[in-house]
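Data first, discussion second: the structure below is written as structure tokens.
All protein chains of the complex are present and in place, except for one that has been dropped.
Right, chain A next:
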Amino acid sequence: MADNTPAGSTTDGAIQVGGPKQPIDARVSAPASYDVADFPVPHGREEEWRFTPLERLRGLHDGTAVATGAGVKVEVEAPEGVTVETVGRDDARLGKAGKPVDRVAAQAYSSFEKASVVSIPKETQLTEPVRISVHGEGGVAFGHQVVEVGAFSEAVVVLDHTGDATLAANVEYLLGDGAKLTVVSVQDWDASAVHAAQHTALVGRDASFKSVIVTFGGDLVRLHPRVVYGAPGGEAELYGLYFTDRGQHQEHRLFVDHDTPHCRSNVAYKGALQGKDAHAVWIGDVLIRAEAEGTDTYELNRNLVLTDGARVDSVPNLEIETGEIVGAGHASATGRFEDEQLFYLMARGIPADEARRLVVRGFFAELVQQIGLPDVEERLLAKIEAELGASVA
């Protein structure tokens, strides 16, 4: 599949070893900041904006988007022992995972009025997931969510986005020493929604963070899943699935900052695309700083183009500033579901629509298994079926 890149796609990754001539941090148009005023209004030529259709951001990027009353409704369903609070801007737990890295995230940070903080006390094993539902009510909203997991606790959090909204948000995951957190973020928006968010995890000593990002809906979704390590021994698994349909723009910009020794990261994102002007963007930035000896990292992005007219931009970037590492690698490939594959399956009696389902389900199978929540997995498979059904019709 790797040698079969359809017209209208890029996979120009890079591995840079040694002194950074142009470090990942320097490619952005402004350093990270909590204040929106520190970022110039993007015009589309900036490295971090060049794939994004700014005109479809509904003013989130230039200050013209203003929060409305009916933005999003947030509901948290948490098992016993979990504290759920709504706090003001001055709460000390906000902003600890890191600064916003682009103007929209900074806009969200500068504009939100109330934040939600979910805390799991130390040494607690949750048997049920925490479910955070973000339901769009048609307006503009700026959100801030913190999930704090105490030392040696284990938790699963589902962040479920539905409805219609123009939403810019920051989500922070704070993992104490030895904590284990799995987050499943589902972007199941209505077709008109616009969603830009930064999800940053601060991984404590020997802690494990697992993120599964599932993006289906929306007119435009642009997410920054990011990982930073607070102490050695941390581990991050970042998985993602997206199904980009006609006219949709779905962009995932990952950054793993290995600035601490003996940490691990593993990234695997897979996307299927179909229909005219379906556009998926995947940026995988991994930086291994000089002090991060003993790092072990791998990132992978695979795309499956089901029809003509879809476009994929997949750019893995790996920068290595120390040779004292366990391993580092990346892979990116975009393949087409080809007529020859279809012929082969049909020649074994399998009807065309079933053949397509078989291939797409197979393509996503290993990542669907990573979710570990039967209700979310079933919903996801049902969505895939529905999307495929729509393509045949």
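What we mean here is this: a residue touches a chain if its C-beta (ideal position, glycine included) is under 8 Å from a C-beta of that chain, and two chains touch if they have at least 3 such contacts; residues count from 1.
Just so it is clear, contacts and distances are computed from a predicted model.
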Protein name as given in UniProt for the chain not displayed, "Fe-S cluster assembly ATP-binding protein", "YCII-related domain-containing protein", "Cytochrome c oxidase subunit 1" or "Branched-chain amino acid ABC transporter permease": "Fe-S cluster assembly ATP-binding protein"
Omitted-chain contact residue, chosen from A:69, A:327 or A:349: A:349
Touch residues of chain A, complete complex, unshown partner: 1, 335, 338-341, 343-352, 354, 358-365
